[in-house]
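Removed: one protein chain of the complex. Kept in place: all other protein chains.
For subunit A:
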Amino acid sequence: MEMAGTELRLGLPGTDSSSSASKITNKRPSSDMINSNDDEPAPKAQVVGWPPVRSYRKNVLQASYVKVSMDGAAYLRKINLNVYKSYPQLLKALDNMFKCSIGVCSEREGYNGCDYVATYEDKDGDWMLAGDVPWDMFINSCRRLRIMKGSEAKGLACL
C-alpha cells in the first residue's frame, strides 16, 4: 500500500477539496449536536440519534461478515461485526483471533508502541484507520479489515 494513500489530507486522494466537502465530514469525529446558534449552515457532521433509526435496525443492515487479513498471515479470516458493540470489544476479538496485540490510537501517544494497528476499507474503497469515527458509523461502512504492522502505520498521525 503506497504511503500517499494513507497521507492525511483535507479530501480524498485525487479529488479537489470542494467536491469532497460532503465526504470529508462523514469521516470526521461526530459532534454531539448541531449548534442552532450558528449563523452559517451547520457542516454535515453526524448527529447523535439522527436519522431516527433504532440501533437494532442499523446493526442488522450491514453484511454481517467481513474478511480480516493480517500482514504475514497465510489465511484470511472472517468476523461478524454485528456481534461487537465497541472498538475495544472488536480489538480484543481480533487480538484473540490472530494472537497479537492490536493497539488503539490514543490522542497522546498516536500509534507508538503498538505492534499492530487495525485499518479497514470503507464503502468508497478507501483504507481508513479504525477508531476515528463513531462505532455505528464504522460498522455501517466497513467492508473489510486489515491488520497492519505498527511500523508501517507510522505515517498515520492522529487528529
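Here, a residue touches a chain if its C-beta (ideal position, glycine included) is under 8 Å from a C-beta of that chain, and two chains touch if they have at least 3 such contacts; residues count from 1.
Following the convention adopted for this analysis, contacts and distances are computed from a predicted model.
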{"item": "Omitted chain (choose from \"Calcium and integrin-binding family member 2\", \"Protein SEC13 homolog\", \"Protein TRANSPORT INHIBITOR RESPONSE 1\" or \"Acyl-CoA dehydrogenase 6\") - UniProt protein name", "value": "\"Protein TRANSPORT INHIBITOR RESPONSE 1\""}
{"item": "Touching residues (missing chain, whole complex) on subunit A", "value": "22-23, 26, 33-34, 36, 44, 46-58, 60-61, 63-64, 82-83, 123, 137, 140-141"}
